[in-house]
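Selected chains only, in their assembly positions.
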Amino acid sequence: MRKGFPEVIFCQGKTPQQVKEIALHMHKNGSNVLGTRSSKHHFEAVKEAIEEADYYEEARIIFIRNTVVNKAKGIIGVVAAGTSDLNVAEEAAVTAELLGNTVKRFYDVGVAGVHRLIDKLDEIRQCSVLIAIAGMEGALPTVLGGLVSSPIIAVPTSVGYGANFHGLSALLAMLNSCACGVSVVNIDNGFGAAYTASLINRIGES
Amino acid sequence: MRKGFPEVIFCQGKTPQQVKEIALHMHKNGSNVLGTRSSKHHFEAVKEAIEEADYYEEARIIFIRNTVVNKAKGIIGVVAAGTSDLNVAEEAAVTAELLGNTVKRFYDVGVAGVHRLIDKLDEIRQCSVLIAIAGMEGALPTVLGGLVSSPIIAVPTSVGYGANFHGLSALLAMLNSCACGVSVVNIDNGFGAAYTASLINRIGES
Amino acid sequence: MRKGFPEVIFCQGKTPQQVKEIALHMHKNGSNVLGTRSSKHHFEAVKEAIEEADYYEEARIIFIRNTVVNKAKGIIGVVAAGTSDLNVAEEAAVTAELLGNTVKRFYDVGVAGVHRLIDKLDEIRQCSVLIAIAGMEGALPTVLGGLVSSPIIAVPTSVGYGANFHGLSALLAMLNSCACGVSVVNIDNGFGAAYTASLINRIGES
Amino acid sequence: MRKGFPEVIFCQGKTPQQVKEIALHMHKNGSNVLGTRSSKHHFEAVKEAIEEADYYEEARIIFIRNTVVNKAKGIIGVVAAGTSDLNVAEEAAVTAELLGNTVKRFYDVGVAGVHRLIDKLDEIRQCSVLIAIAGMEGALPTVLGGLVSSPIIAVPTSVGYGANFHGLSALLAMLNSCACGVSVVNIDNGFGAAYTASLINRIGES
């Protein structure tokens, strides 16, 4: 593990009691602790035991800071379409921040209105790494990939219905992107995208 | 059937002999005859029996003209990315022409280079109906749908490999398009898209 | 966007609070606002803030009228089998009406009793565009396609169980229709079908 | 096994030599022998060893008659759309005949032209059992089921392309038929349909 990078708990499917115990154990080792997919109930159980725990509601993240991560130089851009993908986008953005990165959010740039994306290009191009989040037809990373030359981590979301098949449509679209420089993480995996983006953003650090 | 619209033979999976016999039968009724997915072997068998048969190689179409279809007013635009989708695009474009439409081809406009698409917008917007053809991540109809206000018939193609699953990625992407005004036909079904586009293009004719 | 066509909110998966805020924002711009897949809770939140909001219960649609859409000339026919597909059929029919179309509903015409469909043919043939809605084996657009010469937008529904796989059976059947002139939208996407049908119904308008 | 019903060899995937040996073994027991999915090569190997072997080319069936099956009273109707499903239809029809049934073929009755089916209804209704064969959208058994009151064995075929997924579309459509009295066999399984239809056609025999 990277120095200062937190230990991580995937809270979904665990009881608040289980999460609390795991968190306490990690906390006592002096690690930073990051809980993803946590509900308020998870947070409350942790907060009882560890006063300094914080909760990021939209991102569904619990964080306990014990050491400081030094700041990375580059910027991570989180690019997403809108309201529906917000939870996943925030999971990515908050994770990236907690791993010591400067993050810029670009949240109103769905491909069915490509000019909104183009209008932000100058700012987007200043980022070292991009995280592109999209549900439904999952076209955003492809369009973005044609406009920038930084690496893109694509996150398909399960937003949609019917032939979306819980995110399969966006996942397959992203894996088949005709743009270069796009790699993909699991459906709704904002955390994983941010972790990878952080590793990339620190390349060249010694 | 629309007046003057041809009778249609789906040649794939039929022997040249079978195609010839069906074509002869239709020809004798005085219908126009359109054979799709035909190989040169199909064409040669038909040509032997019916002198006036024509062959469109890239479109893989046999056509026998017996009556004239009157010209529709609007333009059908066929929008596609490039070399790989050519057969399907030509199947659509040639079918639309044979059904009496003026057709414009826009063939170098993949979404990983969105400016090429934007550069053609003025011309594209003059079309009454659009056929958008794409393989792989199938994003073209969505991006297009955000830029125009005419109806779009989307054709996923089986171009790709791996998680493309023979066109499934493009098909699902198109069905889940976040743009309005997009409807979808079967994978590689250039013929069906053109037929539907022709019906649309003649709405208001009496 | 077409003049007078509304801005659209997909309410499902959003909180009533989120929907209210988006609606208010659009309303203040003077747009018509159309909320699809809305529950009563969504509507109540919107109604509190915007007095003139209307709710179409079976269609699950919220509508706020700010400008008048001029009436299209042709008729859109909505063809469906019965009770189970009612919500999707009404989503299509109400959307089409709100987009300025005259709509005729043909709701008791499942293919397992093909004579009921044939009895309505004269009326159905007067429509410029048809929306055909069916779950289970999804055969309605195919049978219809053989009887009429207007374009058909097919909507598979998730009605069924077992090997229906949440609408997959109807979706695949419609994509493979052996009738000409059929194109398909996402499972349960009555809104999308109506939007496309409206664009088609206005072709030739200037 | 029913008295006089043949022993059956599924030839596909076996060498001509293997088929010959199995056939000889059965032949020596005095059984009738029926080989399905046989190529000409299979037949030639069998013919060399067993003079009285017959070959039904379109049905891809080898038959060796050793005992007579008594004739069933009712008629089995084989209903199909056209050229493409011919092999499967003939496999069903020839099998049913070899199992001692009177068979009527109705081969030009696809659902995209429902009047052709309706024109044949009087004759079709005289059958005790029906076998309905269709590829692509697989709607035939459903439409038929609404028009007759005899049991229907539905056979999906692998005819089609793209989202047909080798017969999956027709299979799912048939399993989800909204008509009563329809049961289904494997994709392309004309033999199995005919065998079942034969058992049904002999109910009441002692």
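Observations
Note that the chains take the letters A, B, C and D in the order they are written out, and that residue 1 is the start of every chain.
As a working rule, a contact is a pair of C-beta atoms (placed from the backbone, for glycine too) under 8 Å apart; a residue touches a chain by one contact, two chains touch by 3 or more.
Source: prediction; values computed, not measured.
Note on stoichiometry: the full complex in this file contains 8 copies of its one protein sequence, with 4 placed in the shown coordinates.
Definition applied: only the chains that are shown with their structure count from here on.
The chains touching chain B as well as chain C are A, D.
Of all residue numbers used where chain A meets chain B, over half belong to both copies. The two sides are thus made of the same residues. Of all the chains, the one whose CA centre sits at the greatest distance from that of chain A is D.
Separation between the centroids of chain A and chain D, computed from CA atoms only, is 56 Å. Inter-chain centre distance (chain A to chain C, centres taken as mean C-alpha positions): 36 Å.
Among all residues of chain B, those that touch two or more other chains are 168, 171, 175-176, 180, 186-187.
Chain contact topology: the protein chains form a pattern that is neither a line, a ring, a star nor a complete graph. Across the assembly, chains come into contact as A-B, A-C, B-C, B-D, C-D.
Those residues of chain C that touch chain D in the shared complex are 81, 110-114, 118, 136-139, 142-143, 145-147, 160, 162-165, 168-170, 172-180.
Chain B makes touch with chain C in their complex at residues 1-2, 8, 73-74, 128-129, 149-151, 153, 171, 175-176, 180-187, 192-193, 195-196, 199-201, 203-204.
Taken in their complex, chain D has these residues touching chain B: 83-84, 159, 161-164.
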